[in-house]
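In what follows, a structure is listed as C-alpha cells, so that the remarks can point back to it.
A single protein chain has been removed from this complex, and every other one stays in its place.
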Amino acid sequence: MTRFHSYLMNKILWFALAFCIALTLNFLLPRLIPGNPVDVIVSEMTTGGALSSEAAKGVYTAYIAEFGLDKPMHEQFLRYMGNLARGDLGISFARSPARVQTLIAQALPWTIALQLPAILTGWTLGNLLGVLTAYRKGVLDRGVFPIFMFISSMPYYCLAIILLYLFAVHFTIFPVAGGYSFAMTPAPTWEFFRSAAEHYVLPFSSLVLIFIGGQSVGMRAMSIYELDADYVRYSRSLGVADNRIIAYIFRNAMLPQITGLALAIGSMVSGALITEIVFSYPGIGSLLFGSIRQNDYPVIQGITLLIMIGVLIANFLVDIAYGFIDPRIRARTIGER
Amino acid sequence: MTVATSEHASFDSGSVFLTGLRKFFGIFGMINRRLLFSGCMLVLVVGFGVLGPIILGRDNPMKTVGGLYDPPSATLWLGSDNFGRDVFTQLMHGTRTSLIIGVIAGLEAILIGLLIGTMAGYLGGIVEEVLMAFTNVVITIPSIVILILLSIAISTRSIFAMGLIIGLTSWPWTARAVRAQTSSLRTREHVDIARLSGAGTLSLIIWEILPYMLSYVVMAFVLQLNTGILQEAALSMLGLGPSNTISLGQMLHWALLWESVRTGAWWGFVPPALFLTLIAFSLLLLQASVDEILNPRLRKR
Amino acid sequence: MSAHSSQVPLLETRDLQRAFGHGDHAVRAVERVSFSIQPGEIVAIVGESGSGKTTLARLLLRLLDSTGGRILLRGEDVTDLRRSNDLKAYWRKVQGVFQDPFAAFNQFYTNRRVLENALKLLNHGLPRQEHTQRIEAALREVGLDPADTLDKWPHQLSGGQVQRVMIARALVIGPELLIADEPTSMLDASLRVTVLNLLLALRKQHNMGIIFITHDLGQAYYVSDRILVMYQGELVEQGPVEKVFAMPKHEYTQRLLADVPRLRGA
Partner (left out) sequence: MIIKNVRAYYAAGSGPEVKAVDGVSLAIREGDVLGIAGESGCGKSTLAAVMSLTARPPLNVKGGEMSLNGKTFSLVEQAKFPRDWHGKMVALLPQRAMNSLNPTARVRDFVVDVVRAHDSTVRPRAAIEQARERLEQLSLPARVLESYPHQLSGGMRQRVVAVISTLLNPQVLIADEPTSALDVSSQKQLVLLLKLLLECRFITRIVYITHDLPMLSNIANFIIVMYAGKVAEIGTTQQIVNEPRHPYTHALITSTLDPDLRVREHQLEGIRGAPPDLRYPPTGCRFHPRCPRVMEICSREEPPIVGEEERYAACWWVFEQSKTAGGKEAQS
C-alpha cells in the first residue's frame, strides 16, 4: 500500500497546487481591468441616468469600501481568501444586497436537474449505440450512426436554437422560455411540476442528443479497436458465443468511458451555460449571462470558482480511481492508444 | 526482442513506408466521398468569408441599411438584424472573423503544444517532469473559466487578442500527445543512428522526430481550429466576444438578446447557426476521413 | 586470443552499470559488467530478452549514460564524454548496427542521405567527389550496387539489403569497433548467413573489432572468437567459444545450451 500512499500524496499535492493557482487567477484577473470594476459600474449607472452624480459618488465609496478595493493588493487577497474560507462569496454588484452564494444556490439546482439526467441518459444510450454499431454494422452503422455523428459535431447551442425555433416558435408545442410558467411561483404543486416538465423537454433533448452523439462516436471507435484485438480472434476461433465477445469488448472499451462520465459530471456546471441562455432557463448559465452584462464581478467570480471546484474534484477522483486499478491493466486498456 | 519476425509483422514492416507513402499521396488517389465533401465545404466557406466581401463590395457589416428585422428581400438577401444591419454582409464578415480567430488560436495551440511536448518528450528527466506538471495543472483548470476571466480582464478585445486568449487555453492536450509521441519516437533506432552520425538535439528533433508527427500535427490543427471557432462563438454568446466587430457568435448573441428566435425572425439566427454547424461538421468530417486514410484499422471496414 | 591480454585492449569496461528508476523500484539493467575486446576480435554477447544486452550496447555506443563503472577506449576513459566534439571523436572510432533495419532508417529520406550524414561525422572537409567515392566503395564492399541503391528509399529494399546499407554506413566512417546489436534477428535464416559472412569479411579486411550481440547461440558460435553470456544484467560467463560450448561453467549457460533445439537432435 505504500506505493499507493505516495501516489495519493503526490496527487493531493498537485491538485492543491492547481487549486491555489486557480484561486489566484480567479482573484487576480478581474482586478487587472484598467481602473477598477466599480468605476465601470458606477459610470454605467450614471450614463444610464439611474443615478445622479451625487448619489453615484456615494455608491462609489460604499462599493470601494465594501469590496476593500482601497486596500493594497495583498490585503485584498487575504480578505478574499478569508471570506472564501467562511463560504462567503461577497455581495452582488447588480443585485445588492443579495449575497453571491444565495444567487448561486438558487440557480444551481436548475442546472443540475437539467444536466445530470441528460449526461447519464446520453452516456448510457450513447455507449450502447456505439458498441452495437461497431459490432453489428449493417443498418445501424450505415443509417442511424451517421445521423448521430452529424449531431455530435454540431455546436450544442446551435442544436438548442434550432429545436427552440422549430418546436416552440414554429410549431408551438413547447413553451419558448424559462424553467416554468412566468405566472407561477415555485411551489410543490401539481401544476408547477407540470409546467416545469413542459419547459424541461426542449433543453433536455438538445443536451441529450449531443451527448448520445459524442458518446457513441467515441465508443464506436474504441470498440472497433477492441474488435481487432487478438483476444477477440482467439475467442472466436474457440467458438465463444457472440454475446460473450460483445461483453468482453464492452467491458474493455468501457473503462476509459467511465473516466469521461466522471469528467462530464464534474464539468456539468459549465457544460450547458449557453443552452440555458437560449432557453432562458433559470440556471447558472442565465445567471452568468446577466452578470456579465451588468459587470457583476463578484457573481462572475463566484460562478467561475464553482466551475473550477467541480472540475478539480472530478479530475482528482478519476486519478485516485486509476490508482486503484492495476497499472498494468490500465496500461493495456488505455495507454496503448 | 522477438526471436524472429512473424510472417505478418514482416509483411507489414517491409511495406511500412510504402503504405506511409501511399497514405500521403493516396489522399489524392483514394479520396473518399467524405473527404471530398468536407474539403469542398471548407473551400466554399473560406471563399465566402474571405473573397465574398471583396467581390460583392460589401465592406461594412456595421452599416444600418434597414429596420428592425426586415425580412429577406431583393436588396437585403437575408434581411436585416435588430440594428437594421444587413445579415448577409454580417454573415460574410462574421465567417471571416470566426475563421481568423480559429486559425490564430489553432496555430498558437499547436506551436505551444509542439514546443512543450517535444522538449518534454525528448529531453526527459526533470525538464519533462516540470513541463508536464505545468501542462497537467493547466489541463485541470477548466478553459472556460480562464477564458471568461481573461476576456473580462481585457476590456477591449481585438480579433487577434481573442485568438491568442483561446489558443492559450487549448494547447495542453496537444502538448500531452506530442510528448507521448516524442518520447516513443526518440527511442527509435533511426534516432540513434542519426546521433551516431553526430547530429545535435535540435536537428534530431526537426529532421528525425517531427516528420513522423506531421500527419498528427495536421490533424491536431484541424481539431484545434474547430475548438477555437466554437470557443469564440461560446464566449461571444456569453457577451464576451471581440469588440467593435462581428463574428458568427456575436450574430447569435444579438439574435438571442433581441428575441429574434421568439419573434420568428429566422434570418437573424439560422444563417450563423447553420454556418457554425457547417464549419464544425466539415472540419470534423475532414479530420475523421483523413484519420481513416492514415489509420488502416478503421479503413478496413 | 588470450595472447592479446598483455596489450592495451581496444575497448574495455570495468564494473559498468546502468539502473533505471530510483530507490527500491530501480531496475538494474546492466550490473557490474567487465570485459575487454582486442582489435580484430569478434566477441559475441549472448543473452535472452531482458538480459540487458541491448542496454549494454547503448552504453558502449555512448547513447546512454552509465550509472556506474568505466568504459575505456584504447586505455582512455570515455565514460564521461559529454561535449559534442568529444562524442563525435568517439563515434569516429566506435559505430553501431541495430536490430530492426526498417526502424533504423528514417522513412522520409533516401539511402544517400543516411550515408552522407554519416560522412559529416568525419569533418575532413573532403571534396564532394571523394564523398561519393567513399560511399560507393562502402556499398560495393557490402555487396550492393551503388547505382541501384543510393537513391532508393529503404522500403524499396529487402530487409537483408537494408541491413547491409546499415553496415555500409558504418564502413563509410571506418570505425575500429563495430557494435552490432542483434543485426540478424529480424532477418530470415537464408538472409542471415549473408550478414554474418559480411561481419567476418569486415574483420578480415579492416581488422575491425566487432561486438556481436545476439540471442542465438548458433550464430554466436558461427562468427565469434570469444563469447560472453549475459543473464539478468550480469555477465555470468565468458571465454573462448569452444571452451564455453564444450564446458559451460555457469548453470544458466548449461541450461541454455541444453534447451536450444538442434536440427538433428541433441
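Per-chain numbering from 1; labels A, B and C assigned in written order.
Here is the rule we use: contacts are C-beta pairs under 8 Å (C-beta built on N, C-alpha and C of every residue); 3 or more make two chains touch, one makes a residue touch a chain.
Bear in mind that the values here come from a model prediction, so they are computed numbers and not experimental data.
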item: Option from A:S152, A:S195 or A:N252 whose C-beta touches the chain left out; value: A:N252
item: Omitted-chain contact residue, chosen from C:L72, C:A89 or C:L191; value: C:L191
item: Contacts of subunit C with the absent chain, listed as residue ranges; value: 48-49, 158-161, 188-194, 196-197, 200, 215-222, 241-242, 245, 255-257, 259-265
item: Contact footprint on subunit A, counting only the chain that is left out; value: 229-231, 233-241, 244, 248, 251-252, 255, 326, 328-329, 332-333
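The definition used in the following text is that only the chains that are shown with their structure count from here on.
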item: Distance-to-centre winner among chains (Cα means, whole assembly as reference); value: B
item: Approximate Å spacing (C-alpha centroids) for the pair subunit A, subunit C; value: 57
item: Between subunit B and subunit C, centroid-to-centroid distance (C-alpha), Å; value: 46
item: Residue list for subunit B, restricted to those that touch at least two other chains; value: none
item: Parts of subunit B lying in touch with subunit C, wherever the complex brings them together; value: 1-5, 10, 13-18, 20-21, 188-190, 192-200, 207-208, 211-212
item: Interface residues, subunit C side, partner subunit B - complex; value: 48-49, 54, 58, 61, 63, 84, 87-88, 91, 95-96, 98-100, 102-108, 114, 117-118, 120-121, 153-155, 158-159, 166, 169, 182, 185-188, 215
item: Residues of subunit B touching subunit A in the complex; value: 133, 136-137, 140-142, 144-146, 148-150, 152-153, 155, 230, 233-234, 237-240, 252, 256, 261-262, 264, 266, 269-270, 273-274, 276-277, 280-281, 284-285, 297-298, 301
